[in-house]
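Removed from the display is one protein chain of the complex; every other protein chain stays in position.
Our next item is subunit A:
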Amino acid sequence: MADVPVLRVDDIHKRYGDNEVLKGISLTLERGATKVLIGPSGSGKSTLLRCINHLNKPDRGTIELDGQRITDANIDRMRAQIGFVFQDFNLFSHLTVLDNVRICQLKVKRLSHEEATRRAHEELERVGLGDKAGAYPAELSGGQQQRVSIARALAMDPMLMLFDEPTSALDPELTGEVVKVMQQLADDGMTMLVVSHEMGFARQAADEIIFMEGGYIIEQGPPDVLFSTPAQERTRAFLNVIAEHG
């Protein structure tokens, strides 16, 4: 069983009206691997992430989590095993930080109150917010909210974490604390697929960079190779733009 990838995406197509956003995407993610998706906006990165847990349902193709195909019938069970971190955090505004991290453990995994509380405190410590358990989302900075949302996802013991531009909505001085948490997660062996323009993170944490454009994967490879000697002209052009503006 050792060679079953945590995630296998096979020939995913997604279209909105006349606009085909994903034109046949395939990739795999081995246990413990971190892959970072980069590419110009509109290239389909976020759509791909949302197709993986059927937040947007793919028109064609299959997604397998740990060898099991994701279908309409098992979607809720599968989602519970996939942590998703959103660009704009999406914390539950009426719940304290502690309850944000607890609620899905209680209602979806049906853990006991004690167990859920223990796990919640563990994950809040891990993201450095052990002292914020009683606060409400509106009382936190963007960076803190994003770390809570990471803790919320981790508390479900996911086998895969998806990050959809987790630092894009943050002020530059707040991205560091979130990137640090993600870096730590990658080092701890979490399996992660990350859409991000944080090139520092991509360089250090990623096992592989995937460059997407126009609904296709153009090129993929280890960060040192892809960043220094990209094989494709389009990859080079994109990296140049990033280098100039980032």
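As a working rule, a residue touches a chain if its C-beta (ideal position, glycine included) is under 8 Å from a C-beta of that chain, and two chains touch if they have at least 3 such contacts; residues count from 1.
Just so we're on the same page, contacts and distances are computed from a predicted model.
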item: Per UniProt record, name of the chain withheld from view ["Electron transfer flavoprotein subunit alpha", "Amino acid ABC transporter permease", "histidine kinase" or "Polysulfide reductase NrfD"]; value: "Amino acid ABC transporter permease"
item: Candidate in contact with the missing chain, chosen from A:14, A:45, A:79 or A:147; value: A:79
item: Of A:4, A:108 or A:241, the residue in touch with the unshown chain; value: A:108
item: Contact partner of the left-out chain, one of A:44, A:58, A:137 or A:223; value: A:137
item: Residue numbers in subunit A that touch the chain omitted from display; value: 53, 55, 76-82, 84, 86, 88-94, 103-104, 107-109, 135-139, 149, 152-153, 156
